[in-house]
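Can you read through this structure? Questions will come right after.
Not every chain is included here, but those present sit where they belong.
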């Protein structure tokens, strides 16, 4: 008899990103990337895409450096949240409850093995559009103004870790995540690992941090509806002088149609389209890519740009890149 | 404290469609719509789209008439299947276990209040591509030959019912489905109802059968990756002499980008793209459309074509067309 999948966590909810150029970063996220400000508190601005149903999906916080503040997932119910907290406390990596902020109620915080801070919560603040943000169609939380890249919703993030295999053990236990794809190097080390808690093919990925640092950030991604929107975004970045690192092209892993840029403070940001791809199979078998297979580059042959393996935030002083 | 959502059913798995023109229907589904034959048994041909992970998603059965044979959902585990069977038996609408076919193991059958036959199962036959169907990328079940409309995967189906409100009560109890959107007429009757068991915004819809008949079929839909593929499909249907009923256009309800045609035997078939839209919210509140709102037509103003309200299969002899 099959073991039962865990459905305690509903979805990736928001990401807190740190910036040491808060004004420039905010201008990028609002006017070029196309997010909407939904509130401010302390050093943070709360941002959202037009199809995000919660108050915010990006918390942009002014700081002395860049990188990730915390990652948040929403539970499927209060009971499910309680089950996860019990499991995480038993794993010995819990931090404890925090009060929440403009975007949601109390949340439970913990650390992954690479020292990134996560939180889980159920009680949330759903977005209610003010009059000038009311959409023409009532099954959409907010009007799409078509400003800049006009990204639709938070899709996933990518963190760096010294030991991706440890994360591969950790996330299924902590969140009930499934490992949909992974890269296993000839040495046996895990080069990258893609996880999901729902029907998306991934909501978080981890790749190896070659610098040996802890707690670093690789990129955050919002989804657009069509591949053509990714192409249009490339022109928008070009016209706005945003540094385009690589793309548009199609990843072999997960087949995502990607475009990577750096926001003004140096955090990597992606725009992506996954077409109609979903993981519907409840007993999906992890797809494992070998080192040999990954040498072919991306789906259509693009060689992976060197900085994709080295650039993370915050920067590592002596990392030679 | 919130009640807990049910995750016993993983996804819509396949649809059995009846045809009284089996050769013409098969030619349409393979050469124009772009499905692949994966096997034959008795009067049935098993068909699949290139990204379907199971053996088949469409069972095309030669019969004296048209319409739906049965609808199948896959459970998330054996335990989940058992829970659903117990619930359905308690509801008094069970038929009993059947042996399964080329596509899956034993399944439990039951009837909805409008006399459509459903089955649920867990034990399945996952597709293993023969050499000429092996894809270039290993995270895809089958090669995409780009034949005809080259649809990607089964998306949803739409059934007709005399009493949609009864279905609105039934499916959440039987399958744990959520009602994501509905149309409630001024009379209080439910004009249409959209359900999902997972993160798709719907996997089955019911709309009112004005003829008073039971057990009829409205349409089945496969998804393509991009709206442009729906436009290309329109040209393919045009060149192949397929009757285009309406579209391409965007539905207001669910915002699906749609195109409806009739296959040679008269069953309505849709090609659709939903962009990046997903229902991630675990406590999504049903969106209710009023009669007044629906009078505006589709999203961009197209008036709903009359036959969309009247044409179903099998045809109704005295239905006043």
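Every chain is named by a letter (A and B) in the order it is written, and numbering of its residues begins at 1.
Here is the rule we go by: a residue touches a chain if its C-beta (ideal position, glycine included) is under 8 Å from a C-beta of that chain, and two chains touch if they have at least 3 such contacts.
This is a predicted model, so every value here is computed, not measured.
Chemist: What number of copies does the complete complex in this structure file have, with 2 given?
Modeler: Whole-complex copy count for this file comes out at 4.
Here is the rule we use: only the chains that are shown with their structure count from here on.
Chemist: If you average the CA atoms of subunit A and of subunit B, how far apart do the two points sit, in angstrom?
Modeler: Using C-alpha averages as centres, the distance is 32 Å.
Chemist: Quick check: in the complex, which residue numbers of subunit B touch subunit A?
Modeler: 1-5, 7, 10-11, 51, 53, 74-80, 122, 126, 137-140, 152-153, 155, 181, 198-200, 223-228, 252-255, 273-278, 280-284, 287, 289, 293, 299
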